[in-house]
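With one protein chain removed, the remaining protein chains of the complex are shown where they sit.
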Amino acid sequence: MANKLGFYFNATACTGCKACQVACKDKSDLPVGVNWRRVAEYTGGEWVTNPDGTVEQNVFAYYTSIACNHCTNPICVEVCPTQAMHQREDGIVMVDESICIGCRYCEWACPYGAPQFNEEVGVMTKCNFCYDYLDEGQSPACVAACPSRALFFGDIDELRAEHGELAEIAPLPPADITEPNLVIEPHHNAKPIGSPSGKLINPEEV
Amino acid sequence: MQANEWSLIIFTTVMQMAVGSFVILGGVHFFATRRYDAQAADTLSDRALLAIGPIVILAMLVTFLHLGNPLNAPRAISNLGSSWLSREVTLAAIFTIGGAVFAFMQWRKISTATIRNTIGLVVAAIGLLLVWSMAQVYLLPTVPAWNSPATVVTFFITTLLLGSLAVGSAFVLTYQYLRGRNNLPSSDTQFDILSTTLRWIVLISLVLLGVQFVVIPLYLANLAEQGSEAAMASISLILDQGGALFALRLILLFVGAGIFSIFMYRSLSSESRTRMTGYLAYSAFAFVLISEILGRFLFYESMIRIGM
Partner (left out) sequence: MVAKEFLNDVITSTIMTRRSFVKWSAIFGGGAVVASNLAELPGQQGIGSVLAQEDESVVWSSCVVNCGSRCPLRLHVKDGVVVRVETDNLGDDEFGNHQIRACVRGRSVRQRMYNPDRLKYPMKRVGPRGSGEFEQITWEEAFDLIADKLKELIDTYGNESIYLNYGTGTLGAVVAKSWPPSATPIARLMNCYGGYLNHYGDYSAAQIESGLPYTFGNTWADTWVSNNSIEDIVNSKLMVYFGNNPGETRMSGGGMIYSLQHYKKISGAKMIVIDPRYTDTAVTAADEWVPIRPGTDAALINALAYVMITEDLHDKDFLDNYCVGFDKAHMPEGYEDEDSYSDYILGTGADGTAKTPEWASTITGIPAPKIVQLAREIALTKPCFITQGWGPQRQANGEQTSRAIPMLSILTGNIGIHGGGTGARESTFSISMVGFPTLSNPVSTSISVFNWPDAIDHGPEMTALKDGVIGKDKLDVPIKFIWNYAGNALINQHADVNYTREILGDESKCEMIVSVEVHMTPSAKWSDILLPDTMNFEKMDIAVNGDASNMGYHIFCEPAAEPMFETMHVYDMCAELAKRLDVEDEFTEGRTVEDWLRYCIDETRKSNPDWPDFESFREMGIYKVTNPGDPYVAYKGFREDPEANPLLTPSGKLEIFSSRLHEIGQTWELEEGDVITGLPIYAETWEGVSDPLRETYPLQMISAHYKQRTHSTYGNVPWMKEVAPQEVWINPIDAEARGIENGDRVYVYNGRGRTHVPARVTPRIIPGVIHLSEGAWYEPDEDGVDQAGCANVLTRYRPSPLAKGDPMHTILVEVEKA
């Protein structure tokens, strides 16, 4: 297949502001509770109180903005019973909302939380890479929104050539499950996947 | 817990019970036919067989509650190539239709017994495949609490345990009903079938109980060994938040499939104690049914996906 698309996320620049998330919601009129792009906060570290009352710490935190990674091996497509979830030639994973039965099985399967159930319409919805914008030669809404320029998109091979291959840091899942088309510039605080040193501290927001 | 998970609890538990009942009934019928005659074998089992129908249809209907868009439900069988969910739905549909055809033929004695038995065998095999595919649906690499051989084993235990005890209850109930109406062709034979069946059911229950009590600790130990955040969170959901329910499930299972079964076995020494046998059979079934529903509830509750 030609020109697989992917996202490049520079965690060193992300302030966790979620402009990407809301630009996406605004573009696609998503209700509260449906977030095609989400921002995880991974935080950890310990505090020690000294005998004199002073304190010391090794606290760290960083953000990870994740939409759909339009994976090479999309588990959502694999498990979908209706084929509503499908992958285009260019790698974009889409859900055909007119076919979807809203069983939410893909939601269980996807380790990135990309498929999002929309209660109002009873079917799964998800990031479609703003294919309509792409057709016009424009950037996806999230990419165009990022005030810190932490988010980019492009041909995944080119992104990997330029920024490396890293696609897994805590709290993301191992990349070998779905082979996400994602490249991450890790934050200096970044912890490897499965690290016990921090945790996803805003689970209700992702 | 959302309504759609309740519907899944009911669907999977009831469907497995139906498959188990069908299989156990087939077994009983097979042995009874060889030992007595076809008519004697049919007396108790035909009525029990007909009871499975409404249960299965209920289970199928309940699944619709789980769908955001039930109108598209028929499309759920369009991805047999890669989706276990698609396979599950397809097999459930075939089992339901096949079971209905078989039951109808058996009821009306359409065609020969050999053909009916062959169809019954095929439907039973489809039922067991259905349980297998049900388990496969949950073997997601992204959900540690589910992605375990224990899921397969437990689903089959549910199938056979609930199937056995359901058939046992159905047999006692039918027996008492027919005897009450003096409608039994040959009381001795029927009691013989009843008591033999129940003894086997008790033995099956005790074996399954034993297996379950081995599988559960192995499963939890294995989950703990994985140590991932999701795995630990699942364990916590089962043992901490769900601790009381988990304990209740184990107690109900032990009392139902163990203690009540043993007493039931002992009550079978005399036909005069069938009333007691009945109470014990119903109680064992009820306890185990509740236990299995609790177990299934905890199964869904423990769902923690890796990643974000």
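Order of writing sets the chain letters: A and B. Residues in each chain are counted from 1.
The working rule: a residue touches a chain if its C-beta (ideal position, glycine included) is under 8 Å from a C-beta of that chain, and two chains touch if they have at least 3 such contacts.
Every value quoted in this text rests on a predicted model; they were computed, and no experiment measured them.
Q: For the chain that's been dropped from view, list the shown partners it touches.
A: A
Q: Please identify which residue in A:I99, A:A144, A:L166 or A:I193 touches the non-displayed chain.
A: Result: among the candidates, A:A144 touches the missing chain.
Q: Among A:C14, A:A84 or A:C103, which residue is in touch with the absent chain?
A: Per the contact definition at the top, the residue touching the missing chain is A:C14.
Q: Could you please point out the chain A residues that touch the chain left off the display?
A: Against the left-out chain, chain A lists 12-19, 21-23, 25-27, 29-33, 35, 43-47, 49-50, 52-57, 59, 61-63, 120, 133, 136, 138-139, 144-149, 187, 189, 201, 204-205.
Operating definition for what follows: only the chains that are shown with their structure count from here on.
Q: From the C-alpha centre of chain A to that of chain B, how far is it in Å?
A: 40
Q: Can you list the residues on chain A that touch chain B in the complex?
A: Touch residues, chain A against chain B: 38, 40, 64, 66, 75, 77-84, 99-105, 108-113, 117, 119, 121-124, 171-174, 177, 194, 196, 199-200, 206.
Q: Taking the complex as given, what residues does chain B use to touch chain A?
A: Counting only chain B, the residues touching chain A are 4, 66-70, 72-73, 75-79, 82-86, 89, 137, 140-143, 228-229, 303, 305-308.
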